[in-house]
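Of the protein chains in this complex, all but one are displayed in their positions.
This part shows chain A:
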């Protein structure tokens, strides 16, 4: 391709493709289950024969899922907004990037150690990382506001009044849209928290799967899709205050906090073992070396392998699925079908999808790659498809595959790449966490350390994961900057 390779975007794409193919040689992508297709068939059978009445706790599980999402996202958005106002300070920016680089499930695993199964664990696990994300996005939105009105204010106007009148009204709609979008993400996060034992949907889904009750699991998934798809119907300006007031009372009681555990966690559990046992600095160095060689490095290696493969497969799936909803292709019924398909892809949390595929195909990197690619491909495919619909083509433009290749893809390719690189960091955060399911990424080693009651090790590994995320975020920014790619914060 002597002509295409002249484009930097194409060269970068080919480089990433080559890296992903290279990664595939090192990764374990086998299907180990004895009857993978039979199990997959049973699962789909369960989806089409959902059993809504076998389990009485279903309504409670849904209620808890919604309640945790509301309280967590509300707290995150309030504190995120306050931090956004102070975002010009480096300390605040670093703080926010650290708290958002640690995944909700890792926060949950940390809080479980000292708050136990108290509602606070789930609420904080959502609120803290969301706060970091809100702070960043809100500050970006506020920065893009037209500065003229605040310049025209009379001298001596206070900061609060100036924000209230000259800045916030200008971006209020955007803030609302983004917060509502985040609430949808919060519902997914809340559902997934069940996988570590909180009383949300994931908990019941896992137990249904473990018992092979596919119709029960199918019912849960269908209800979850309905819940997300109907957000515009039940989330209204008039009903929001009611939900916010009611949510804290719907979290359930859990178990009371044992304060002795809290103080022990901070004064003993997280102190590195050699220091606790009086082995001195030499012992500490050995301890660090041991973590690095046996856990951190293999974890980083596997996380990177999986991330790069998932990133490229996400891109390929995006390019395959976006025409399903684009006005440039098909007709009305096919586009409606496409929308339903993409809603299902993006509403299924990747963790849940990976769990399902892992149950069906057996443990390897394959279920994780496919789950990450399907979920993220669904999200980016939706955005790219929507953008491609607004392209005005000349009346005699080519149709079908030629239209796809010559007219549409070249026009959307830059924003497609921008979105893909924007989600790179998100894919990596998710990749690390999938380790909890048994794939040897960083999350696997964090989870094992916690199982072995080695919280000092777990915290070090969570810190390594956070640094890796921040590094990928920087690299992604650098590449987007070099290729002059721009994204909107709402993706």
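Assume contacts are C-beta pairs under 8 Å (C-beta built on N, C-alpha and C of every residue); 3 or more make two chains touch, one makes a residue touch a chain; residues count from 1.
By definition in this document, contacts and distances are computed from a predicted model.
Engineer: What protein name does the UniProt record of the undisplayed chain give, "Phosphonate transport system ATP-binding protein", "ATP synthase subunit b", "Dynamin family protein" or "SusC/RagA family TonB-linked outer membrane protein"?
Structural biologist: Its record in UniProt gives the absent chain the protein name "Phosphonate transport system ATP-binding protein".
Engineer: Out of A:45, A:94 or A:153, which is the one that touches the chain we can't see?
Structural biologist: A:153
Engineer: Using the touch definition from the top, which of A:7, A:52, A:95 or A:165 touches the missing chain?
Structural biologist: If we include the chain that is not displayed, A:165 is the one touching it.
Engineer: Touching the hidden chain in the full complex, which residues of chain A are there? Just list them.
Structural biologist: Chain A touches the missing chain through residues 148-149, 151-158, 160-162, 164-166, 169-170, 172-173.
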